[in-house]
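In this view, the complex is presented without one of its protein chains, the others remaining in place.
Entry: chain A
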Amino acid sequence: MSEQATLSRRTLLKASALAGGGLVLTASIPMVARAATAAAGGPAEATLNAFVSIAPDNTITIVGKNPEIGQGIKTMLPMLIADELDADWNQVRVTQAESDAARFGPQLAGGSFATPMNWMPMRQVGAATRQMMLAAAAQRWGVDAKGLKTELGKVIEVSSGRSATYGELASDAAKLSPPDPATVTLKDPKAFHIIGRAIGGVDSPRVVKGEPIFGVDTQLPGMVYAAFERSHVFGAKLKSANLDAVKAEPGVIDAFVIEGNGNAEQLVDGVAILSNNWWLANKAREKLTIEWDNGPWGDHSSQRYDETARAAMASGKPQEPIVSHGDVDAAFASAAKVLDQEYFYPFLAHVPMEPQNCTALMHDDGAIEFWAPTQNPQAGQGSVAQMLGITPDKVRLHITRMGGGFGRRLTNDFMHQAAAIAQKVPGTPVQLIWSREDDVRSDFYRPAGWHRLRAAIDADGKLTGFDDHFVTFSLPGAGAYNPAAMAPDIFPAKYVPNLRYAQTQMETRVPMGALRAPSSNALAYVMQSFLDEVAVETGKDLPTLLLEMIDGREKEPDERGFMGVSPGFNPDRMRGVITKAMAMANWGKPVADGHALGFGFYFSHMGYFAEVVEASLSDRKQVQVHNVWAAGDVGSHIINPFGALNQVEGSIIDGIGQAMGLAVQIENGGAKQSNFHDYQLPRMPITPKIHTEFVITDNAPTGMGEPALPPVIPALTNALFKLTGKRVRSLPIDTKLFA
């Protein structure tokens, strides 16, 4: 495993260990009161803890701790604090935290972790701050705090009706010892006045005016821009470059070779070109001639991977087991009917709209400062420090708003590149920007995968055996790589009496990483499509088969957990969303002529989603999606319905887009695709009507960034089977199948 992966995984594990109980995490959140500090150009603002400051005019500034990539976290986490604080949302202003584990605890945009990890701790911060307000008022009035209440940013004495605003009390409150957040009393959820309200994004008013707010909008005095040329062949080493020719190009300030450190997640070999205008730096790349040593990787291709994988599946001999129970061979030997099919899904790129970029300034004392659009800032600080040979406290990181993430910015290669360039020009801020071509061709791709699936069905039409030979990738020296792996408890693992998952790994140098709903975005398609085949074979529909499979089953013990925060898989919650989606879509009732419905269910990132797609084919056999019904269970509260619905809708269109047309192919050791002409994202005209409902259950709220995506893909391909009798066993959908 690479160092970067180790570091980021370690951060995640640390985060999850803390989050095992919210109380543990909370204890790590500092509540140190500080003296009143003067805000620049404003009145003295009392800083009550790392998250809350209150000005005399009763403006409450709440720090949003996590990176904002469009998932709405900069709005949602402060809502939790503000509600328990009994603030009026109109008096709240939100600022973005710097990367600082000691002050803010774990800061990460990934894994749909933020909601389960912060639901309790952020509420506790709000409640503890409210308690300080009550104590300050009690002290000022010489009364018992028991006779006081709070309401919309004020403390009120119940008996007399006299009141004081938080702003009037804040400087006194800041002198008090903060209570232990773990011991404070939280609100009865019935009293929530902000949680559950649809609240617009706190940055949106600035975005619609075009104000500088994203990473690539960073402007610093004396800043120069950098373009970076690397090999399109993954793993290639730079032998020589004609730097002098490039330095002679218009506007070029300097050009130099960056020597990689052998870790693609940090720094690859390349040439950096500096200019006062990025376009000039990038244009000068046309004059570059670089001699590369491709090593053994220059002839890798998707075609070769496919041939190798198909041969492995045909051999019937996986390299290693993943999980096995019952007597699989006996189930197949005695089966009345055996299904045996191969499924495939391709590499995918993330392509967030804001191309990768990072601004770095190497200070004279060897410290480095970043303005970085990163989903994983603390890991970036650690690995950059290690690369530069400095201590992490010498790495200051301003987290910028990001133009999308989707998992791409969990890997901080752009930070390491910016650091290596900034190191060459100490004292000068450098903004590294990638072209879209750089982004598409230098990604950490969703791994492609192959599955040979077999199902044994007995004479009574029961699914008695299930066998998956999965062919996936490993990186040299790294073994099984997480985003390309299949966990042993992936549905239907525990719901078929005789079952075996096994795998074969192929070595590759193609960089791989987590794409929104990693693993699930591929496995939902494979498993729910193949189970639909089983359902068809046994004369029933998929939701009926799924409900039969979980009939009478209890909540599973939490043996694997999900990064330590999983409550365990609960068939009741699965049942709840399946029956809800069926009702929403009028499942089983007639649909418009030439239309068909398809079903998909998946559990990922602690969320349960069942989705129904209504599709048809145009006269030209193009896939058209008309409606999608989504039923989700993410627990007891939809904290911000605006953000939650936006995530469901975005996830669904994202999944449909992947199924309809996205693939990265490897040719000559690199990615064939390069920009939006050959990596065609979904656009407005293909957008269906999306109908979302939440099943509210008595479980702690969980995240929304990912779980709505996986089931829409099989729901679409299952609808197309219903419509045409043709089974989509390879993504993206090849409409020639329907000709």
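Keep this in mind: a contact is a pair of C-beta atoms (placed from the backbone, for glycine too) under 8 Å apart; a residue touches a chain by one contact, two chains touch by 3 or more; residues count from 1.
Simple rule for what comes next: contacts and distances are computed from a predicted model.
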item: Name under which UniProt lists the unshown chain, selected from "Cytochrome B", "Branched-chain amino acid ABC transporter permease", "(2Fe-2S)-binding protein" or "Chemotaxis protein CheA"; value: "(2Fe-2S)-binding protein"
item: Residue of A:I273, A:L348, A:M402 or A:L515 in touch with the missing chain, whole complex considered; value: A:M402
item: Which residue of A:P355, A:G382, A:G407 or A:P483 touches the chain not shown here; value: A:P355
item: Candidates A:G210, A:G389 or A:G477 - the one touching the absent chain; value: A:G210
item: Contacts of chain A with the absent chain, listed as residue ranges; value: 68-72, 198, 200-201, 203-205, 207-214, 216-217, 219, 225, 250, 276-280, 351-355, 401-406, 433, 435-437, 642-643, 646-647, 649-650, 652-654, 657, 675-677, 681-685, 687, 689-690
